[in-house]
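I have a structure I would like to understand better, so I am pasting it below and will then ask my questions one at a time.
Here the complex is missing one protein chain, while the rest keep their positions.
Residue numbering begins at 1 within each chain, and the chains themselves are lettered A and B in the order written.
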Amino acid sequence: MIEHALADPALVQLAQPLQESAYDIVQNDTLLASSLWANVALAGLAILAFIYMGRDITGRARLIWVAVLLVPLVSISSYSSLLSGLTVDTIVMPEGHALAGQEVFSSWGRYLTWTLSTPAILVGLGLLAGTDFTKLFTAVTMDIGMCVTGLAAALIVESHLLRWVFYAISCAFFLAVVYVLLAEWPADAAAAGTSEIFGTLKLLTVVLWFGYPIVWFVGVEGVALVEDPAIVSWAYSALDIFAKYVFAFLLLNWVRNNLDVVNSNPSLLGSS
Amino acid sequence: MIEHALADPALVQLAQPLQESAYDIVQNDTLLASSLWANVALAGLAILAFIYMGRDITGRARLIWVAVLLVPLVSISSYSSLLSGLTVDTIVMPEGHALAGQEVFSSWGRYLTWTLSTPAILVGLGLLAGTDFTKLFTAVTMDIGMCVTGLAAALIVESHLLRWVFYAISCAFFLAVVYVLLAEWPADAAAAGTSEIFGTLKLLTVVLWFGYPIVWFVGVEGVALVEDPAIVSWAYSALDIFAKYVFAFLLLNWVRNNLDVVNSNPSLLGSS
Partner (left out) sequence: MIEHALADPALVQLAQPLQESAYDIVQNDTLLASSLWANVALAGLAILAFIYMGRDITGRARLIWVAVLLVPLVSISSYSSLLSGLTVDTIVMPEGHALAGQEVFSSWGRYLTWTLSTPAILVGLGLLAGTDFTKLFTAVTMDIGMCVTGLAAALIVESHLLRWVFYAISCAFFLAVVYVLLAEWPADAAAAGTSEIFGTLKLLTVVLWFGYPIVWFVGVEGVALVEDPAIVSWAYSALDIFAKYVFAFLLLNWVRNNLDVVNSNPSLLGSS
């Protein structure tokens, strides 16, 4: 009887996972794993470089330094967490999706940790522009809204329609962030004497941040034009490398070479 | 052998969910679903109206506008999330509960998102009263405590006693919020010249917010005097409509007609 029961395929399915776990998928796919390890390594290098670059940063510029240093600190935690299996899962897509009924690899931890790292980017950028509390509060709350609703879009498994409703809500929050970056902060940056570097970083940020919803759209979680999770993961990872470490390096390097400009800026958020 | 195993009711139960999912419950109950769709629609209208109403709001009143705009933005995300099945579940009630051992529909996502929307309400109200940082910090932290412990009360499935312990803790946090609203902010509002509208909104908020713990108490998660989840859901939804969109409309409408009063207020949190 016992032997028979164990030989029954339907019961064997109940006793063990149907497929390999998300952790195993990462372990068994070198390209996918490399997209995560590359960011662990680069975030680690960025942390060391930024700590070294910060040794002479004093005055209110120091708040910019701390905010920007948080970016690779969150990032190394985020990518280690994806590698550990804690924040990746296989998600069964709902009816209507291109891969309906199939298990799709989701690195949903990315959306969770962007909730912490992208506000740090905006705080650094807003302080550089010498903006006021209201505009920084607007940018940061809309950004958090963007990330949290993006996380919801990734996790919904019972309604294809509502995955896209959340995609649309997340994009609407994103446009509010873009509005602050393009229509409000440039004037503040001009008044603060930081226009040149702000213009570069603003452009870098807006262009690269548009990449994320595009990758989501074409990737396995969206319309699945690209079905290989390793390629989707590398696309996000490449965006992160430029939008996070390169961005942060350019910002910090300018700040430490222009301490007098930053520290003479009567920003509401500055402190000695 | 296989046929016999599949015919065995005990095994069939293992191979499929015991009951319909929380998502299916919403889909199959028009009254319940309408309590969620109504708020999606009204939150959407409120967002459009508030963006329109904000076009002329300048100065430090703009921070009030952003805070209040967050209320329907969080709300539309919250109700879409309930509809998607992501933040609803069926919870098996512990021994001692009126519905012990039964699966009860829980829209626990409400408590989670109130953690974000109710602080926005209090920030708007506190800025209107021209209060200081200490009192606003008190109101917001106690409010977050109220929502997080309310979420815990809803999610506990192994101890009936501790569901009510958390209900009591949540109510204690609520009373701290009520204390700030009734005993501290009226004097600040008088000094700021916003007493009339503050008095109205304070009353509206305190009366409606008392409704939430009452609904919890009588509803399926509490003593289960009301056992229909659709009625409980509509009670919460109706409270949300008045405590969120009507409240926010009254606040914003007064602010845009009294910009000079708000912008001449030397509030600690104001910014140009």
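One rule holds in what follows: contacts are C-beta pairs under 8 Å (C-beta built on N, C-alpha and C of every residue); 3 or more make two chains touch, one makes a residue touch a chain.
The structure displayed is predicted, hence computed values, not measured ones.
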(request) Give the residue, chosen from B:Phe50, B:Tyr79, B:Trp114 or B:Phe166, that touches the chain omitted from the document. (result) B:Phe166
(message) Can you tell me which of B:Thr138, B:Thr194, B:Ser237 or B:Asn265 touches the chain that was removed from the display?
(response) B:Thr138
(request) Kindly note down the residues of chain B that lie in touch with the hidden chain. (result) 4-5, 7-11, 14, 132-134, 137-138, 141, 145, 148-149, 152, 155-159, 162-163, 165-166, 169, 173, 268
(message) Touching the absent chain: which residues on chain A qualify?
(response) 1-2, 5-6, 11, 14-15, 21, 23, 60, 62-63, 66-67, 70, 73-74, 76-77, 80-81, 83-86, 269, 271-272
